[in-house]
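The other protein chains are all here in position, but one chain of the complex has been omitted.
In order of appearance the chains are A, B and C, and numbering begins at 1 in each one.
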Amino acid sequence: MSQYVVQRLTERFPDQILETHAFRGDDTVVLKRDKLLEVLRFLKEDAGLNFDLPVDLTVVDWWRKKEPRFEVVYHLYSLGKGHRIRLKVPVDEDDAVVPSSRAVWAGFDWYEREAWDLYGIRFEGHPNHTRILLWEGFEGHPLRKDYPITKRQPLTALLDGKQE
Amino acid sequence: MLEIVLITLAKIVGIILVFVMVVATLMTWADRKQSALIQDRVGPNRANLGPIRAAGLIHILADALKTLFKEDFAPRAANQGLFRIAPFLAFVPALLAFAVIPVGDTWCVGGQVSVDPNTLVETCVSGETRDYFRISALNVGLLYVFAIVSLGVYGSSIGGWASNNKFSLIGGVRVSAQMLSYEVTMGLTLLGLLMVYQSIDLNDMVREQGELLFGFIPKWGIVIQPLACVLFFTAAVAETKRPPFDIPEAESELAAGYFVEYSAMKFALFTLSEYVASVLVAMLVTTLFLGGWQIPYLYSDGFHNPFTGELAWSLPYTLVKILQVGAFCAKAIFLCWLQLALRWTLPRFRYDQLMRLGWKVMLPLSLANLVVTAIVILWLN
Amino acid sequence: MSEIFIETVRDDGTPDDLGSVPMSLQMGPSHPAMHGTIKMRLRLDGEIVQKADVEVGYLHRGFEKSCENSTWTQVFPYTDRLNYVSPLCNNVGYAMAVEKLIGIDVPERCKYVRMIMSETSRVGDHLTCVGASLMELGAFTAFLYAIEAREEIWRLTEEVTGARLTHTYVRVGGLKDDLPPDFEAKYRKVEKKIRSLVDDILLLVDRNRIFLDRMKDTGVMTRERAIDWGFTGPCARASGVAYDVRKSHPYLLYDRTDFDVPVGTTGDNYDRYLVRMEELKQSLRIIDQCFKQMKPGPVNVDDPRIVMPDRDEVYGSIEGTIQHFKIIMEGIQVPPGEVYSYTEGGNGELGFYLVSVGEGKPYKCRVRPPCWNFMQAVHEMLEGYQIADIVPTFGSVNMIGGECDR
Partner (left out) sequence: MGLDTTSMGGSFVGTKLTEAINWARKYSLFQYPFVTACCGMEFMATACSHYDISRFGAEIPRFSPRQADLLFVVGTVSHKLAPVLKKVYEQMCDPKWVVSFGACASSGGFYDNYCTVQGIDTIIPVDVYIPGCPPRPEAVLDALMLLQEKIQNAQLDRRSVG
């Protein structure tokens, strides 16, 4: 992680950054959603930052702990510069939409589908916005904290443990 | 008349049932044991009849019995008639081809055998020449073999199509392409042999191979047509659809290929027909290239010294014939083993590689072989 | 690629003048080459794959949800079953993430042992991958040799960890146990066996034309595309991305060992095979150096809030009992915060993103699975090639269901 990245980002998009902090050496930038794509593109294309490797995209659900409820978390890495950054975008439960970064990094394609599948965050502009780990017809988003762990939705009729 | 019928029946039983089927079933066992040997394993050995385990041989019996009593299933969407007939179309031609293969030489009944001192070829002076060791003494034997073997493609491709399954359809298409491509090479490699031996009677071809080249090298097909031998063997193995040429059933891509929907005995017929085809390949290559029933320097009166041509070790006529049949079996079994060893050593071809090998490598080579043979024969004459 | 086939179907799938239409074929999930957990919808033009649509999720086992309901220590068994071919790498990766979150450093010997165990695990991983892809190519014998070598590794790790496959050997702040006293001698024997078996495999395939033709120029992934798709690990290195977490961001004590990072040029199946075979040897090299540098010492941090007390202490002293009880029942108390910790797993950068709210359980335990990136890009490596090429391509990216679907 690199302080330089945070500095550069604050210089370039001062109004987009809600907060920056570092914990155990991980630099985090909390961003507004409005110009997210622009920021991401800048991160990838700027010669000094050059975040070419999409590492991870996930969501944290702060149900009844924090408002807004969701945080979309991006981890990026630059192969050339060797630095990392974590971006967080808070979104509200009622308006759980984030612009899709699929066009910036192809590698976030399935990560976004997974985030939709498991957390119910919509990614606007994603070319194939469908469930990926679970099946079409599954109700709810299981990694939300309010989804009970054992609530099952079987696809086949169960035998109730009875043998033929 | 009755006698002829009985003798023919006895030959069918002897050659097909005793030799071919036994070797083919033994091959299923050898396949498992051989792979085990290569792969540091033990292989099947638990099935037993009382205390007899016979190194896993009993497993064949278990397999056969189980398959007989397995549910015989035909998918509803399949073309019922063709689906049922396909396994037989695959199996029967493979068996028919054995009719003309000479397992041993003709037998002189009730007469004197005289041996020509120069060529050492035996002739039956009085009495009758009988073909005890081949089912049919067809004088166009080689053509017959090709006619029958090329029918084998129907069983597999019809089976692949009639199952109404996409995997089996791909398998069926691959079968047709593969078998047709390699038949061309097979045919062309043999033309050279025909030119050399001037005969398409298989027994005549074997007899020719008993002659000596430069006085001491047996004139086996492999000696005078080495390239043709390699090409023919490769093409013939490809015809059997056994690994590494098993793209029609390519387990990792097509699950079971063209017989994916077949169960029980129909499935067993398909697999068995492959093993039978392997035996056929072994017997054909033995007949055409490895001197058939010939044992070097052994003629109907015994072993001859190759340099002087004198009789070195006299043997009784019957014993010679038995030795010759034994030699044939040994050669054939060796080739069966060779095919198994190939199977466990090489990875599978890809479809286009197989086609490339067939059309771009083997076909030109076999043509070249043909031309060179023709020139050499012309030059020698 | 094929030179024989002529395109007979237009790109949009309508028939051309010959009236042929593409065939759609569903491969998997229960298909020999699909590892039981992948479904592919293919559009075929004869033997050529025009379009491949990959569907995953058949082995989704709710890793994250389960972890959120377990204590920090109870997560270890779940991590074993992520990439179940190299479980110790996952163990180490997760332990390091929690340690980073707590802010502790483990003793030196522990680091060496972790390195040794991860590298043996990696050897097993690569052997399995190479072996399995060889089997799928039809070279069954080479596969069995690879598995035989892996079996030796498993027996060795079993002596250390008590389990053949799902070890759960690493703990937060240390290890379950130190290595057994005669470990090095046993390892030497195993190493010898592995080397000879690897030579046997090479003998079977290295100069085999069928193998080379099937592996070369199939499943090509260029450097640019690989980076864009987020490739890491052997697959990325085969495409020419010289990124190895062990080298670029040395963790544990990898900076004290000397090893090479093999890099491919074309990114085809053969490069992936070569990279794995070379990494296997490099791993053995690392283990060698670890044995040389290792000194006796403690393997656990000296912190009773994190490390479980000895058996004797648990049954013999009241402090021990309480300490044991607290760790078991409440879990290790981890300060609130979030970290992303990354290690080199069998398949690439294995990242753990942990969020703690100061409880004994993780609030969020996210794993960044390297396979996920391969699987989303694998259609690019299949389209335009043949059906038969699916097999080696799919084998060489080494998709592990447990890791991909979690």
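We take it that a residue touches a chain if its C-beta (ideal position, glycine included) is under 8 Å from a C-beta of that chain, and two chains touch if they have at least 3 such contacts.
Keep in mind that what you see is a predicted model, and the values were worked out from it rather than measured.
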| item | value |
| --- | --- |
| Omitted chain's touching partners, listed by label | A, B, C |
| Among B:F19, B:W161 or B:F267, residue touching the chain not depicted | B:F267 |
| Which residue of C:Y94, C:W154, C:Y187 or C:W372 touches the chain not shown here | C:W154 |
| Touching the absent chain when the full complex is considered, from B:L138, B:A255, B:A332 or B:L354 | B:A255 |
| Of B:I12, B:L26 or B:A47, the one touching the omitted chain in the full complex | B:A47 |
| Contacts of chain B with the absent chain, listed as residue ranges | 32, 36, 39-47, 56, 58-59, 61-73, 251, 255-256, 259-264, 267 |
| Missing-partner contacts on chain A, residue numbers | 133-135, 142, 147-156, 158-161, 163-164 |
| Chain C, residues in touch with the chain not shown (by the definition above) | 29-32, 35-37, 57-62, 65-66, 77-78, 80-81, 84-85, 128, 132, 144, 147-148, 150-151, 154, 164-166, 401-402 |
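By definition in this document, only the chains that are shown with their structure count from here on.
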| item | value |
| --- | --- |
| Chain contact topology (line, ring, star, complete or other) | line |
| Chain whose averaged C-alpha position falls nearest the assembly-wide average | C |
| Separation of chain B from chain C, taking each centre as the mean of its C-alpha atoms, in whole Å | 47 |
| Computed distance of Cα centres, chain C from chain A, in Å | 24 |
| Multi-partner residues of chain C (at least 2 other chains) | none |
| Junction residues of chain B, two or more chains touched | none |
| Residues of chain B touching chain C in the complex | 35, 38-41, 166-167, 170, 243-244, 246-247, 250-255, 344-353, 355-356 |
| Chain C contact footprint on chain A (complex, rising order) | 23-24, 26, 28, 52-56, 58, 60-61, 65, 73, 75, 79, 82, 84, 86, 105-111, 114, 118, 131-135, 142-143, 147, 149 |
| Residues of chain C touching chain A in the complex | 55-57, 60, 62, 64-66, 69, 100-101, 103, 225, 227-232, 241, 243, 248-249, 337-340, 342, 349, 351, 353, 355, 357, 363-364, 366, 368, 372-373, 375-377, 405-406 |
